[in-house]
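Presented below is the structure to which this report refers.
The complex is shown incomplete by one protein chain, all other protein chains being positioned as in the whole.
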Amino acid sequence: MTITETPQGTRRLTTSKAMVEAIDQEMARDESVFYMGEDVGAYGGIFSSTTGLLDKYGPGRIIDTPISETGFIGLGIGAAVEGMRPIVELMFADFMGVCLDQIYNHMAKIHFESGGNVTVPMVLTTAVGGGYSDGAQHSQCLWGTFAHLPGMKVVVPSNPADAKGLMTSAIRDDNPVVYLFHKGVMGLPWMAKNRRSTDEVPEGEHVVPIGEAKVVRPGSDVTVVTLSLSVHHSLDVADKLAEDGVDTEVIDLRSLVPLDRDTVLESVRKTGRLVVVDEDYLSYGVSGEIVATVAETDPGMLRAPAQRVAVPDVPIPYAHDLEYTVLPRQDRIERAIRAVL
Amino acid sequence: MTITETPQGTRRLTTSKAMVEAIDQEMARDESVFYMGEDVGAYGGIFSSTTGLLDKYGPGRIIDTPISETGFIGLGIGAAVEGMRPIVELMFADFMGVCLDQIYNHMAKIHFESGGNVTVPMVLTTAVGGGYSDGAQHSQCLWGTFAHLPGMKVVVPSNPADAKGLMTSAIRDDNPVVYLFHKGVMGLPWMAKNRRSTDEVPEGEHVVPIGEAKVVRPGSDVTVVTLSLSVHHSLDVADKLAEDGVDTEVIDLRSLVPLDRDTVLESVRKTGRLVVVDEDYLSYGVSGEIVATVAETDPGMLRAPAQRVAVPDVPIPYAHDLEYTVLPRQDRIERAIRAVL
Amino acid sequence: MTTQAPSSSSSGAASPGQSMEPQARLDLYRTMVLCRTYEEAILREYHADKGPGFDIGKGLIPGEMHLSAGQEPVAAGVCAHLTADDAITAAHRPHHLAIAHGVDLRAMTAEIFGRVDGLGKGRGGHMHLFDPATHFSCSGIVAEGFPAALGQAFAFRRRKTDRVAVAVAGEGAANAGAFHEALNLAALWALPVVFVVEDNDWGISVPRDLSTAVDSNAVRATAYGIPGERVEDNDVDAVHEAARPMVARARAGEGPSLLEVHTLRLWGHFEGDAQGYRPDREKVHEDDPIPIYEKRLRDAGVLDDELVQQAAADATTKVEDAIEFAKASAVPDPSTATDYVFA
Partner (left out) sequence: MTTQAPSSSSSGAASPGQSMEPQARLDLYRTMVLCRTYEEAILREYHADKGPGFDIGKGLIPGEMHLSAGQEPVAAGVCAHLTADDAITAAHRPHHLAIAHGVDLRAMTAEIFGRVDGLGKGRGGHMHLFDPATHFSCSGIVAEGFPAALGQAFAFRRRKTDRVAVAVAGEGAANAGAFHEALNLAALWALPVVFVVEDNDWGISVPRDLSTAVDSNAVRATAYGIPGERVEDNDVDAVHEAARPMVARARAGEGPSLLEVHTLRLWGHFEGDAQGYRPDREKVHEDDPIPIYEKRLRDAGVLDDELVQQAAADATTKVEDAIEFAKASAVPDPSTATDYVFA
């Protein structure tokens, strides 16, 4: 068979369309779901997170807000406490500094502080990532910061099907879920995109459980643990290295909280070599946690020192060449893999 | 000699008094230094960070603020940009959520974004830590969060002499420095305290360089890397284990940014066994970074899997027994050390 | 959006209580007495075993303790207009509001003692009381409790009910960004919220005039085009009267209002606060609103010795029962320390 057939019940969608489809289906299914944020109405979300939803659900459920992130995220929390299922968009994760208290001291802690008597079934969506010269205040990933603070789940889809499936799970979860979408995986017409940002997406209900990593490319020589846009860069490099006979296993974490440590450990046990690729800052973040997970289980698994490819503790520079130097792009990933072999 | 003599030029002070002494000396030396925050005037700082300074320097330089952390931290940044040397107190690190944008997107990034043309010589002081049933919003350490975000130095003194020396360095540094003091090491009369919270402090100018960890107890069997109040718990355990013939090396990190990785590596190379003790949340934080530092250098150094003793990704509970269960106290530290032996 | 110039009531005017039913005033009095009796009992229990010296982490009730003695008129006056279907969010000084709103005294007390039968099974503590039954919550982060009230109000309206949410914080909190964002949003969306500022003249040690650029937070209502009023004299009748149209406006779907009450912090900011910064600390008890109200009700023939004693006895019974309940409740099992992070 030389024809690639789209399996029954799937179509090719961009990540943003897949995300919107999940929101749409859940809104149709559950009256208590609504979406709120800046420019999510007529604009359809700066990164197309709500395209078409205003027309379908009206301004009562697709709600433009003032620039008052503390105010409207807190509003979402209060509504969730009363049994609604708000999806609240923080336009860029970089803006978390103006509303982090609501996120980490309230959204994430109320369930615990109430001894389980109150639930906060809320999704906080936010755009992350750089690569298009948006500067130090609009290019950060910051998922390490969200994941460090307990009480909220954190998911980070890298492709259309997962974007849909994780959104469905996030909306149905009785816990607060932070849903971080990288601008570079959304398949936006106005931004450079990886070819995998349009891909097959199951129709109808599609659920990807939160907390399960995925081996997106099996391999036997080296394990690359990564997430979000970097999954695609890693796959690109894996394809290239395959030509040199290097068989790279690539793991897409998909969820940071809960973290699927088993899948990571199983892979490293097999390959004995670990590279972590992370677009967040290097120190005190995701890359350290993954390496530590191995070293606190059995450092003997590592046949070579682990390698971390991340942003080297520097704000994201504006100029293109500088930015691409600090981002974990293909060249750095390849060097890291070669270094552990 | 059975009499312990206080060396020439030192006295025994509490940590808070040592910290105030450094501020006092620098304010006397440099007109551009001022201290600003909530209840730092007549009250003298909720955790005695400014006791006596209002009387000496008046309300023009020891300044009570409204409850407007974004406003007054931002004010500090603007004043620093214009060449003053503000010390700004955030009463509890737990409140960073209402002002993190000023801290991490402004204070920490302006120097970089300006290509080095603007400096922000500012100290942000803040109280951290639990152990006295102050609940989930007043007991956090959060140093992992500060340290993850680039552009600010982060220091965490554990004892009176370092509190003075690091404060002197922080004020004189041309970079933003976050100075995190644990309530439990301040030697406050109204809180349980370790005996080491009153100790010898050099008179006059005393500088502890930022970025140098300290081996506070040399040992050959196991390395405990820790910071702040946990240094004292670790020393307690080390003393106890010494009776069993276990020789524990304890490293007080003192600075998280820059991080003195060499001192950690040198010790682990010697002992082959690593326990990290950290009062911050377990995942995606300090403990992971320390373990990863070893595993990315030479995992073969570790003769046993590394152990991490931290808050197990749970908000800090109020009830005493629950809180003491999740904090890295002596019992858990001892178990971890025994586990790596 | 109704805009109304902020007004301010003062005790010089005709007494607002005159038009009230005696029974309603008796209820206000009883609520205040219950609050005070409770705070006195907590004070006693809190300090009972902090020694030798004072160790904040020790004792049956450890941690920071912010008591509300003197501020009862706010709680009683506002909550009289609410039912258990209405919501309240309070701040770090929440007891009087919880009590006046009808939070179960036993469960609340057990929480303050950190016990398994507490509202939060001992996880929350006195700054983190969550009661789904009365839609009561509070937060230890100043002003950050306000936005949650908006969400509760949003949900109430979405369900086509006439329920309202009340958001309470101190005058210090009114200078925090969350205050501004919450008021603008509530006004913009005409949410059924009543914002209440308890101006007790102090934010810990910082006096009002060193924190707030204007004399009355009621004028800040203008910035959102909503009604604002300041009650000047910590008088429960006046609070009751001022809150009435605000709650009614919210119930009618006409949007939020802002009420400031000039009240009184009788004790320290938290227990252990020596109040060295406070010039009036010696004579502050002269302004205690409960004896003042008691005298007024006696003069008006609403109260007599018997009713006063009865109110005190009732309150004591309830409070001591709650304290006994709390003490009898088990301390949480350490093996459950990491429970309830996720549902």
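Letters A, B and C name the chains as they come in the text, with residue numbers starting at 1 for each one.
The criterion applied here is as follows: a contact is a pair of C-beta atoms (placed from the backbone, for glycine too) under 8 Å apart; a residue touches a chain by one contact, two chains touch by 3 or more.
Given the structure is predicted, the values throughout are model-derived calculations rather than measurements.
K.L.:
For the chain not shown, which residue from B:Gly41, B:Gly151 or B:Pro317 touches it across the whole complex?
P.N.:
Residue touching the chain left out of view: B:Gly151.
K.L.:
Any idea which of B:Thr125, B:Ser139, B:Asn159 or B:Asn175 touches the chain not displayed?
P.N.:
Of the candidates B:Thr125, B:Ser139, B:Asn159 or B:Asn175, B:Asn175 is in touch with the missing chain.
K.L.:
From the list A:Gly52, A:Gly211, A:Pro258 or A:Pro312, which touches the chain that is not on show?
P.N.:
Touching the chain that is not displayed is residue A:Pro312.
K.L.:
For the chain not shown, which residue from C:Glu64, C:Asp117 or C:Glu181 touches it across the whole complex?
P.N.:
Candidates C:Glu64, C:Asp117 or C:Glu181; residue touching the omitted chain: C:Glu181.
K.L.:
State which residues belonging to chain C touch the missing partner chain.
P.N.:
Chain C touches the chain not shown through residues 1, 175-181, 183-185, 187-188, 210-214, 219-220, 222-226.
K.L.:
Touching the hidden chain in the full complex, which residues of chain A are there? Just list them.
P.N.:
With respect to the unshown chain, the touching residues of chain A are 38-39, 41-43, 46, 64-71, 94-95, 97-98, 131-138, 189-192, 312-315, 317-322, 324-326.
K.L.:
Even though one chain is hidden, which residues of chain B still touch it in the full complex?
P.N.:
Listed in rising order, the touching residues are 65-66, 68-84, 86, 101-102, 105-106, 109-119, 150-151, 153, 174-175.
Going forward, only the chains that are shown with their structure count from here on.
K.L.:
Comparing chain centres built from Cα atoms against the global Cα centre, which chain wins on proximity?
P.N.:
B
K.L.:
Comparing centres built from CA atoms, which chain ends up most distant from chain A?
P.N.:
That would be chain C.
K.L.:
From the C-alpha centre of chain B to that of chain C, how far is it in Å?
P.N.:
Chain centres of chain B and chain C, defined by C-alpha means, are spaced 36 Å apart.
K.L.:
What whole-number Å value describes the gap between the mean CA coordinates of chain A and chain B?
P.N.:
32
K.L.:
Whole-Å distance, chain A centre to chain C centre, using C-alpha means?
P.N.:
Here chain A and chain C have centroids separated by 41 Å.
K.L.:
For chain B, write out the residues touching at least two other chains, lowest number first.
P.N.:
70, 94-95, 97-98, 135-137, 313-315, 317-318 - these are the residues of chain B that touch more than one other chain.
K.L.:
Two-or-more-chain contact residues of chain C, please, as numbers and ranges.
P.N.:
If we look for residues of chain C contacting two or more partner chains, we find 120, 122-125, 128, 139, 141, 144, 177-178, 341.
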